[in-house]
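This structure is in structure tokens; I'll ask about it shortly.
The other protein chains are all here in position, but one chain of the complex has been omitted.
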Amino acid sequence: MNEIRIQSEPFDPNIEVDILRAGNPAIGGVVSFIGLMRDINEGETVSTMTLEHYPGMTEKTLQAIVDEANQRWDLLGSRVVHRVGEMKPADPIVLVAVASTHRGEAFQACEFIIDFLKTRAPFWKKESTSEGSRWVDARHSDDDAEARWKL
Amino acid sequence: MNEIRIQSEPFDPNIEVDILRAGNPAIGGVVSFIGLMRDINEGETVSTMTLEHYPGMTEKTLQAIVDEANQRWDLLGSRVVHRVGEMKPADPIVLVAVASTHRGEAFQACEFIIDFLKTRAPFWKKESTSEGSRWVDARHSDDDAEARWKL
Amino acid sequence: MIKVLFFASLRERLDEESLEMEAEGLADLGVVLMRLRERGGIWSEVFAADQTVMMALNQEMTGADAAVKDGDEVAFFPPVTGG
Partner (left out) sequence: MIKVLFFASLRERLDEESLEMEAEGLADLGVVLMRLRERGGIWSEVFAADQTVMMALNQEMTGADAAVKDGDEVAFFPPVTGG
């Protein structure tokens, strides 16, 4: 009911949402967030991106975030899938999908999970551009997004 | 880029999200809400549901809501699809999908659109149960959800 | 003339989808509603003062104080339940 997966293979967000929806006919709403690799960052064309992570800690962190979301809201299931390794523009990087009886809880839980994933889960992005490769800087807006939840 | 559709045929939310995603490689995030027909409401098993609407006003209302969302947030596209006529449990009733560069705006715009659709768009649900058919009552929680946006 | 439409439970209870009314003397939607109530029987029940009836003028949700003129499309319906 709560699936968390880190994988180097591409994934299809639609399949994840379908599995979540199929889980329970009491589900009234599914909110999902798909994070996609953009082809431009800070004005430069990005050809590929490589995602490094901290195996073990990543899974633990995501599990703790999903557990917290389930404590805060009445959910009927969730799926979190995150790519690692090399990917190309427009590839899905992450999917967070949450099902609930009422939509407000699904919206809140979905945004909560992605906000904390962004600031707590040990993933690091490295972009390859025509100028060479560079590690992506953390965004202050992500810290602000996390701070709203007052954990 | 902003598609609004009312239809009696079933639709596949995945196709809608795929079309939205494919629209622009600058898209960094897509937030979507899928509203599904539940098989139980107020304790009774619902076998089918029929959605009536006010043709003309429905499209106008949804267009006004999507226009307002585009004024409030910096979006890269949206799709709103709503079923009318007869449907069965687990069928998607509505899809609202919003794309943007940054996720916070997509989350807000998606929730804004579904909140206003729920309180302003002229759709009415009628459920068929073993006890006969009945019109679904409006929910106060939907008015509360709308009121948060201070339009 | 104005066109008056009814939807969902109102349409079913009144057993009427639409009707036409002379525009003359209809200052606003509140007056239209009063005229419908005055038809008696189920009409006085559906449009009783304690009933929650929503209204639209030319396909835009509005209130009882909206002014009505010849050629307008008016609609009455229960609170919406889509999505």
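Order of writing sets the labels: A, B and C. Residues in every chain begin at 1.
We adopt the following convention: contacts are C-beta pairs under 8 Å (C-beta built on N, C-alpha and C of every residue); 3 or more make two chains touch, one makes a residue touch a chain.
For clarity, every value in this text was computed on a predicted model and none was experimentally measured.
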Chains still shown that are in contact with the chain withheld from the display: A
Subunit A residues that touch the omitted chain in the full complex: 35, 51-54, 56-57, 60-61, 82, 93-94, 114, 117-126, 135-139
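In this text, only the chains that are shown with their structure count from here on.
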Per-chain Cα centre nearest the global Cα centre, belonging to chain: B
Far-end chain from subunit C, centres as C-alpha averages: A
Subunit A and subunit B, separation of their C-alpha mean positions in angstrom: 23
Between subunit A and subunit C, centroid-to-centroid distance (C-alpha), Å: 48
Inter-chain centre distance, subunit B versus subunit C - centres from mean C-alpha coordinates, in Å: 26
Junction residues of subunit B, two or more chains touched: 35, 114
